[in-house]
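The other protein chains are all here in position, but one chain of the complex has been omitted.
Naming follows writing order (A and B), and every chain is counted from residue 1.
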Amino acid sequence: MDWVNAVVQGVMLGGLYALLACGLSLTFGVMRIINLAHGDIAILGAYLVWTVVDHTAMSPFLAALLALPVMLVLGYALQILLLERSLRAGPLVPLLTTFGLAIVIQNLLLQVFSPDVQSLGGNAGVITTASWQITDQLSIPGLGVLILAVAIVTLGVLQLFLSRTRLGREMRATAQDPDMAGLVGINARDVYARATAIAVATAGLAGLFLAIRSTFDPSSGPTQLIFAFEAVVIGGFGSLWGTLVGGIVLGVAQAIGEQINPQYSILAGHLVILVVLATGRGSLLVARGARA
Amino acid sequence: MTGRAMRDPQARYRVQRWTALSYTSTAGAVALITALIFVPAVLGTTITQQLTSLLILVILAVMWNALAGYGGLISVGQQAYIGLGAYGAIYLNQQGVPPYLAMVLAALAAGVIALPVSLLVLRLRGGQFAIGTWVVAEVFALLVVLDQSLGGGTGISLTTLDVYSPSDRQAYTYWLTLGCTVLLLAAVFFLLRSRLGASLRAIRDDEDAAASVGVPVMRAKRVLFVLAACGCGAAGALTLANTLFIETQSVFGVQWSAYMIFIVLVGGLGTFEGPILGAIAFYLIQNQFADYGAWYLVGQGATAIAFALFLPRGLWGTVEGRFHLSLLPVGYRLRPAAAEFPPIQGQVKDPAGARHG
Partner (left out) sequence: MSLLAVESLDARHGLLQAVREVSLSLQEGETVALVGANGAGKTTLLRTIAGAHRPAAGRLIFDGTDITAIPAHRRVRLGIALVPEGRRLFPGLTVEENLLTAGGRGRPGLWTVNRVLEAFPLLAPLRQQRAATLSGGQQQAAAIGRALMSNPRLLLLDEVSLGLAPIVVDSVYASLRLLIENGATILLVEQDLARAMGVAARILCMLEGRIVLEGAARELTRERITAAYFGLSRAADPASS
């Protein structure tokens, strides 16, 4: 029954990964950019919330309500100041600049905050420890359910935004043909900025839950980036719901790996990715356009 | 009519690879390398160690530039092979191989391991390739941590080097490093001048177009990938000898990629001389500012961004472009055949105004 427990844990973890990954998927789907600073942006969000909590002792969830608008603005600025210029400079330049940005963010965080490991688990209240006891061996953690629910709702809202609203429609059109989008009156620059703003905000949300669920420090970013990337690889670039599937598969793989040997958990996730890439889905990733 | 024109009456241009400047520079480079051999005897252990560190950076920069500048492959996972080289040397040494031989073999082993990896990651392009290489590096790091005999996560040293006195050890390490640097530079140099080098240029300009005219794209990329792995493996093994103690966090860490990107962007992506100059600049800056800790790294990241956006050709690339300089003969020029035209001083631009090379 430990295995069932492990799978359940994995599914819950998958919710967090999906939340982390949807911003990465959106940025790639709309702009064909893989933001190598995405993980560090999530950690930045975690530190933002942590700072508010540290100064005001309010619940992290309330603090997040304050932090989210800040993240939206930061995302908009990121696009206008950095990503837009990087895109214009060449197709591979965004990789270099976002990598540089990752280094900058990590070390700024290191400078402003200490390298000490932090957590918001203690501030989040009863939800961190609540759980439903289903059977003797199987208990479902309340926090895990919350994160999974938030992930599903976020993905759902994003999907609705893309398919039902005018701005979402324009985003899909721009993703498919930015040149033509301009010719029907869509300002591609604004579309990209909105997409990045959304991506950064969701990353911040993921950072919040990461902080509550476990610990974080200035150097946690790259690991989150890799998890997010792996979730997108498994689920398929350009599909939002695929990100959820990918996140869950990754989470379950890690949980099962941990059951075998605690040291194997992250490795298990990596191996799943390598298998996915090896079995030829890798070429699918390259060929697949953005359906977002 | 001269003999040449008679052999090929259509020849109105000939291809020239060596110019006066490149003869001079090459001679100068040979002289420099010869002089460098005597450093341990003349300049003492401290300087020798510093030069060793610098040369390791040169190796890494040249390898990363080969991948990104010539192959268009932006890798943020070369630390995989740095770590493999270092830990490979430890492992081989534990099996009884003498330390310096173990380092050479470990570098070669890194290249061998890169071959199956390339089958996986070279299918990817752009950002996916980048993160793919990073994942591979993480996997290698995790596998090493799992092996207790390699020190687990806490680190290990190459104790068998203790048979040498510190100054001897430093000298041997230095000479091995110098040898590797020269070898790898020569490898890249001849690669660029070869047919494969022309293929790489074609791939860099337009991969699909190159493939459609029969350029062996995958093979060219694979050669670069394996060569870069060997070079980075060598750098890792040499770092082990230079610093004696390694641990997974530092030798498999992504900061290596940060250094390589910074050095090559500042020096000049896609040029031969750029990475060398960038490594020197980086080393000097590192020594000056390392005390500032995290702020130094912030500056490093910001500088990389600035160069990527505003000075994409790097310092040397901009100089090269402005003055049409090239110290080493990796390019070529078209010159009119002597029979029909009088000798022309300086270089002749081709009709499109671009310099080949």
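The definition used in the following text is that a residue touches a chain if its C-beta (ideal position, glycine included) is under 8 Å from a C-beta of that chain, and two chains touch if they have at least 3 such contacts.
The structure presented is a predicted model; accordingly, all values stated were derived computationally and were not measured.
Although it is not drawn here, the omitted chain touches the following shown chains in the complete assembly: A.
Of the listed positions A:Ala173, A:Val245 or A:Leu271, the one in contact with the omitted chain in the full complex is A:Ala173.
In the full complex, chain A touches the hidden chain at residues 166, 169-170, 172-173, 176-177, 179-188, 289-291.
By definition in this document, only the chains that are shown with their structure count from here on.
On the chain B side of its complex with chain A, the touching residues are 68, 72, 74, 76, 120-121, 123-128, 130-132, 134-136, 138-139, 142-143, 145-146, 254, 257-258, 261, 265, 293-295, 297-298, 300-305, 308-309, 312.
Every residue of chain A that touches chain B in the complex is listed here, in rising order: 28, 32-34, 36, 82, 85-86, 89-97, 99-104, 106-108, 110-111, 222, 225-226, 229-230, 233, 237, 263-264, 266-267, 270-271, 273-274, 277-278, 282-283, 285-286.
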